[in-house]
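A protein chain is absent from this complex, but the other protein chains hold their places.
Labels for the chains are A, B, C, D, E, F and G, by order of writing; each one numbers its residues from 1.
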């Protein structure tokens, strides 16, 4: 029983739509249920939706398609929203067998099957990307945020080498309640954006670059040392993580 | 003219407390004012309060006491809240000369002189520290957050080696709207805390530790790689930065 | 002549099952034998079983299938237990030619052919893994420990982001005599586990993760800086090494 | 009530030395006591002795003498053994005020006040140091191990550049139940020692060296990559941590 | 004989101001002179002025005051401009003994005694600094550039967190022939400046910052990975080096 | 309207070749045009030619052939010179469809289609490479510089291990107005070259080497620490960036 | 004309085997010859044999088969010994076309075609390898040393985990005039070997290992920090470089 299901049950009880004994039975079953399901190689955390407002998300990286499909089946069987990141074609083939309605967003490397258990966010969540090569990460963030119930807006290829491309968009910056900024190479964009707004900025360094970018270290360090306050950082290429905390903020 | 002063002016005008011509005069003067003051070695950003809701904060590190005092004088002269981080006794001696009412919070290394220009936050901002040695950074965060108008709660020395010290505080965790977690050494505490709550967690790695802690790198990497979602990270020992973004979130 | 063979010989002599002259002959042969066999590209250490209680283990990494098979043949010819780690399908094909009874545990990347020369451990050796992607390393540890004579128990996917999955298993934690904890990403699990038990914890960082996990450095540093005492660490992905020292401990 | 006190109580009850009601009262008081004491800046973990067989140890690094003394007073007030590592003269001055019987072992940087709550270890715990400059760390390990109830033996300045100094001590190596090897520079000694024995080796890299030793990184990496199995590693200069896990092993 | 002296000699000969035999004598002496003077601990390169247009500059770092003074004496004895970087009060005391007219620019850590041998640059050399703490490095650059004959302009504390402080100075940016940008922390300013101009930008990372700035590595990497073209980088805190190449460019 | 087109228009107007009203119309259209074109995944910066004297260059790395072709089409449609670096065969296939006249310089990994909008440089731009393996980067630099209007000279395989190969070319060194030095391994060549000339040297470290070259870090650090002044550095393998700043210098 | 050819010419002249005029002609031709041949992409250094006693060696890494073959042809045309390291099958196919007599030593990745221009070394050059996986590097060293005229002896798989395998070979150690020690993982073997001999030891770290071996960094640091004196180190996997300096030593 996830948070939405609990809410519905109580509402119906209060509205007299169901009997007290029926409600009692359902709640007892839920309390008796294990808070996770042990598949041997994985313990699917069914409690997470109650605890954190969104069901357990599956990180596809390092799992076999068979493992991913088994976890997906377990999640779907509980009526929870399915969200798999770092997915591949092979994973999608396996997941389709157990969750026929699932969609694969290849540009975001995401497999998803939304349910009615997601609460809407409060404002616009803006995703900004510095360059075209940052799009896979930006899309992971944007798509995740949408699946988590947020109204998402995108602003791509506005790197600091051509500032006017960003400055003309001050209007869109001002409408956002929380902003994710995705950038590789020197990772300067979050500092600049943060100086232009008064809302929290979640910075995502990407591994875009070569040579002394060292797989995203340059961008990561740039963001951690931002002279602009109001910026916090997630792992290199972690579009999902950025969307997650941004969504928590947008649901406050 | 900062955001609070502007708000007050418009309210008084709407209430008929001042004349339209008087309001016009004041607004014209504000518009004509330079958005920053150039001291040669520093350009004090008087526009920041309008842009970001809090006046420019002075990072004491790397500035001479004389430079700090000159910048402080400029900020105080505009009627803005003064906040100096990474302050020293010498800096405080110099600042007192230009801002006699200022207070020095030695445990937080902060000099402050609050004004009436700060809006209150919406909920409890909880600051958690893993160990006693993390307190200077935790206090920088807590004190900054208080000065920025937040209702701050503290929970110290609850590192993961003795989990029961944290688990008994689930009640306090549940009351927070946003949480700052300060930890050195392996930096595991934000992951654990984030798994227990459904609000955003801002993680601050500290340079506490020795050997392979490498001045906070171990804690920083631990936090960036958190298996718990809902965590974003600021620079090593950056209590101020954590407070800043947490306060932005708490003011949404 | 390995340690078990020596023990048997002496027992049989004491029991009058063999003649003194026969025993003398066998011991003389053993003493005259070279403590290693020089294959040119490898010196197989036949003395190790006497010195350390387990025959030389073959690290498959960086050796050709032909070299592995030649070493395997030499070990098998002495009647010692064969254990090859970081094995591949190609290596198994080659080894089967010289050791037809050998088994390939693909999930652990181990080829083995046990003999009767292994002494049993004294208690339960528990292998804990933080996530599903850590399983290849965890299985290398668990399988090695089993082949070294230990009673092995497994507890997988109990990462710190969902602590309740671990806390419900306090009973199993309490039954272990020594614990191996395998974790990637931030590597926080050994600290948490060590805080819940009073037995030695051997921590294995894995290369699971991306971005700032830097191939396991984040997890390694997290474990080395554990605020919980009672933890020692082996190389990244070194499931074998963890099993080896844990088995030594369990045989004390 | 620590583990020893509990044991004593039950023994006396079984022996009829105290009344059942008296035992019940004492146990009830113990159960009602908080498992930790909150000093504001520190939460002293009084439960650790029950959980892990040794009271909470105080890491002096990063704490003020006043904080150390306050924690010490709390520990001593419960009748538990006091052990403070990385202590300084100033800390000792402060601690003496609250624990007059405490001793300061300057070569080990340890302050201690033992109580009768420590169980003896089962065998010899041997501490080996590669060079004279490694002695502060080796003594931290040796002194800690002694305070934890172990029979400690020392073997110093037997680095691999003059192997005969070590090889002549094979007899002492053979008597040890667990061995701590402390080495800086290239950190090769644990590999060599582990090849000569069949017991677990805990390796401690030290920051001894210069240039490309990088404050102990060279030794740390050398130990993590040991070609000898049976070695696990703790943090650079972490003599205490090595003693802790070695003592756990020796108490099995 | 430096380049200026040679030029003068030839001009005077062409103008009939000196005799051919006199010119021949002077040139012969110059050709016979050793191209460097060997002081044992230093070989002062008197040829550099001819080869590169500016006499050898003395890096004070790592030299004793006595060594610096001896080198200074040698340079002054040839009538060349004296320039010592990374100077200290002690060095100045020693140098004054051999070069009484020398000046110490403490904010730039430079000792200098200019001569008439320096050719003027062709345009404005603009030195920009991101923050007040960057001033020692910025002044080293600006002062060096002035001593090398350039018309130097300064623009300080225009970091990217408050872009308007920089954007209002577009006019000054447009007048520069070459620009040095000095920045610590995330080092983003050169990228932004380069996007606003069409002249070469020499970027100087500084060690200003803390935590993950790693003594200037973050700024260095940010600048090397600049998404704006037209930027080249010198060593961390190397204001002198930036001035040197910028001056070469400005003298083209 | 790029810089060349603007120049032509004004010249024609001044020469009476076009009517004032016609010029006005054209200028109005140019002013009304957006300074960039938003393709969704990319914002092509048409303003760059005016701002920086050369149109936006496309970095092929991390973009799909389709994205590259779409951007190329946009650039070509404005009559600007097309320059794509880090190009591949697949990218060229896609670009040919939209820019049939484009050329692929495989040894330089560059696709180009020059237009008449490029101003010529003022002197010889010399590209020096230390070894044969550095040629792809050297050619990227040389080809880019040629396309930017410079007179380019090449000098390859003159590494410091055989100095005479370089010293015999002093004559060619002396003719250069700016020099690019490309080197991997220890990256010592820029220091040596800079000591032989009096013009600016742009150093390009390459990832050529193995082992402790760490993908170009050794060469990068060598160049940043050059004891010769007059050297500035760009990113590892960044032949394009070196050519860009060298061309800016050569156009002064 | 290489060193051997010169020696022969002078000997024949002294012996009256050739005319003075003939010798003069040959020497004049040699003096007039360019000391290198410029192939455009490479400057083959024909002077190296005179300068350093061995012709230029071709590092195959990073060169195309065509480039390698062209350089080989140039070397062979001068009658010099051909030595190509880091060769591949494709390179060998190309080289055979221009140097039909060349041999490919696949285990050493070396192509060679010896000539009579190599002087013999003075003693035994011993190559020691720690493990089987180090053989490609050890063979590169051994084969190179043989081609440079040295009497080479091999001792493989004598890592420090089983010291007796090395100690039984003290006799062979004592016969060597110079020793190369090749080791990966912790790289401890050179320290141990150096403690057993009184001749110079050249240490070669290899990239053998995994996890925290970081591609050979652990072994490199171990060797640089050797507590045994008499050890110097070359680049990771640089068997050729070790052989080169060892051969120079052996030819003294």
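As a working rule, contacts are C-beta pairs under 8 Å (C-beta built on N, C-alpha and C of every residue); 3 or more make two chains touch, one makes a residue touch a chain.
Keep in mind that this is a model prediction, so the values were computed, not measured.
Student: Among E:63, E:165 or E:251, which residue is in contact with the omitted chain in the full complex?
Tutor: E:63
Student: Of F:131, F:149 or F:239, which one is in contact with the hidden chain?
Tutor: F:131
Student: Identify the residue among G:5, G:132, G:150 or G:225 that touches the chain left out of the display.
Tutor: G:225
Student: With respect to the chain omitted from the figure, which of F:55, F:159 or F:239 is a touching residue?
Tutor: Result: among the candidates, F:159 touches the missing chain.
Student: Contacts of chain F with the missing chain: which residues?
Tutor: On the side of chain F, residues 130-131, 159-163, 185-188, 191-192, 194-196, 209, 211-214, 217-219, 221-229 touch the unshown chain.
Student: Which parts of chain D face the unshown chain closely enough to count as touching?
Tutor: Touching the missing chain: residues 131-133, 135, 156-158, 161-162, 164-165, 208, 210-213.
Student: In terms of residues, what is the contact footprint of the unshown chain on chain E?
Tutor: Within chain E, the residues touching the omitted chain are 35-36, 38, 40-43, 45, 47-48, 56, 59, 61-63, 67, 71, 86, 205, 207, 215-217, 220, 235-238.
One rule holds in what follows: only the chains that are shown with their structure count from here on.
Student: So using the touch definition from the top, which pair is joined by more C-beta contacts, E-F or B-D?
Tutor: Pair with the higher count of C-beta contacts: E-F.
Student: Determine, among E-F, A-F or A-E, the equivalent of interface B-C; equivalence here requires over half of the contact pairs to be the same by residue number.
Tutor: A-E
Student: Taking each chain's centre as the mean position of its Cα atoms, how many Å separate chain A from chain C?
Tutor: Centre-to-centre distance between chain A and chain C: 40 Å.
Student: In angstrom, rounded to a whole number, how far apart do the mean CA points of chain C and chain E lie?
Tutor: 62
Student: I need the residues of chain E touching at least two other chains; which ones are they?
Tutor: Residue numbers touching two or more other chains: 131, 162, 195-196, 211-213, 224-226, 229.
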